[in-house]
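As you look at this complex, bear in mind that one protein chain is not there, while each of the others sits in place.
This part shows chain A:
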């Protein structure tokens, strides 16, 4: 499914300084029963965000009105666990276009790239600087420039570059997805399949 093009994103950010945030926290399994991709943002971080009776947990960052923005900043090893793309959908549907962490789980990172969420991996030191900057001023803005592959804390001017492979970068910049690419080389695939027994 195609998604919005991504080039430069300047936004305040929501901090979640917890390590090993797993996909069962991002979207618990009981919310995976849809047959369409919609409404997942409502259940993002469901059990950290709401009590069993549906009332919001005041201390959780998504319920704190002083934090907002299109960037989610998480602790090390963000997105570990399941392959459920619903986790990336929930992040996107909630309104985030970028997740920043010092380390991402593999499948979650790939899923993000496939649904239009940019995973930005920074050094542990730079992650600390971001958390510190947001703590000092919750309205602190981060600027993410995909073309230049840089992330900048605007208040301090501190900047770091991040990695993304050239193919995925072009896809994100243009809002293309892998299926379009694969359908275009279907002839090659069919030849390959003929030579590959079951």
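Throughout what follows, a contact is a pair of C-beta atoms (placed from the backbone, for glycine too) under 8 Å apart; a residue touches a chain by one contact, two chains touch by 3 or more; residues count from 1.
The rule we apply is simple: contacts and distances are computed from a predicted model.
J.: From the names "Cytochrome b", "Aspartate carbamoyltransferase catalytic subunit", "3-isopropylmalate dehydratase large subunit" or "Cysteine desulfurase", which one matches the UniProt record for the unseen chain?
T.: Options "Cytochrome b", "Aspartate carbamoyltransferase catalytic subunit", "3-isopropylmalate dehydratase large subunit" or "Cysteine desulfurase" considered; the missing chain's recorded name is "3-isopropylmalate dehydratase large subunit".
J.: Just name the one of A:72, A:91 or A:105 that touches the chain not displayed here.
T.: Residue touching the chain left out of view: A:105.
J.: List the chain A residues touching the unshown chain?
T.: With respect to the unshown chain, the touching residues of chain A are 1, 17-20, 22, 24-25, 28-30, 32-37, 47, 52, 75-77, 80-86, 88, 103-107, 110-111, 114-115, 165-168, 177-179, 181-183, 185-186, 188-189, 192-193, 196-198.
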